[in-house]
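A selection of the complex's chains, in situ.
Chain lettering (A and B) follows the sequence in which the chains are written, and residue indices restart at 1 in each chain.
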Amino acid sequence: METHDLTLITIVAEPVLEERITRECMQLGATGYTVIEARGRGSRGIRTGDIPGQNIRIETLVSEEVADRILTRASEKWFPHYAVVVWDTPVRVVRGEKY
Amino acid sequence: METHDLTLITIVAEPVLEERITRECMQLGATGYTVIEARGRGSRGIRTGDIPGQNIRIETLVSEEVADRILTRASEKWFPHYAVVVWDTPVRVVRGEKY
């Protein structure tokens, strides 16, 4: 069984940001992502204009290098303007050679 | 890029417990949470009275101290009465100074 050590980035944001965030993640080197509908409450004001409390949860499995790029982008470009929460965690991926 | 080491707590429970669990997490020091609709099956009987197999998945990013409070609460107050699964994992959060 072949495994790879990768980084799982999770992003919680307003639904209106889905297209922008997933596009930028792909531009920064991600090769895929998963989006889940969620709802919530947060100190960063996770909320949307149309449906109170609704948000999205985006996950992407990336290399450490791509992870650093996405976290830097989040810190510099998303945080100053939007209610976004971003975290990463190391994971072990089966047959991760495509990431 | 500023990051903080925090703890991600995940709670899977019956939907009827959402209000209580999220309220208690906030009272114990959490500053936000995300709720996702899920379904499942488990040795702890993850199921609800109204919709078989449906449950919720709550996530909250907290400090280690708050995490210990929530896990202790789960162990002492939720587990004896409800079908709840709780786990935590260390994560790295971008600009986590608000947690």
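By definition in this document, contacts are C-beta pairs under 8 Å (C-beta built on N, C-alpha and C of every residue); 3 or more make two chains touch, one makes a residue touch a chain.
No experiment lies behind these values; they were computed from the predicted model shown.
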| item | value |
| --- | --- |
| Homomeric assembly size (copies in this file), of which only 2 appear in place | 3 |
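Everything that follows uses one rule, which is that only the chains that are shown with their structure count from here on.
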| item | value |
| --- | --- |
| Subunit B residues touching subunit A - in the complex, by the definition given at the top | 1-3, 6, 8, 22, 26, 31-37, 61, 89-96, 98-99 |
| Subunit B contact footprint on subunit A (complex, rising order) | 10, 12, 36-44, 46, 55, 57, 68, 71-72, 74-76, 79, 85-89 |
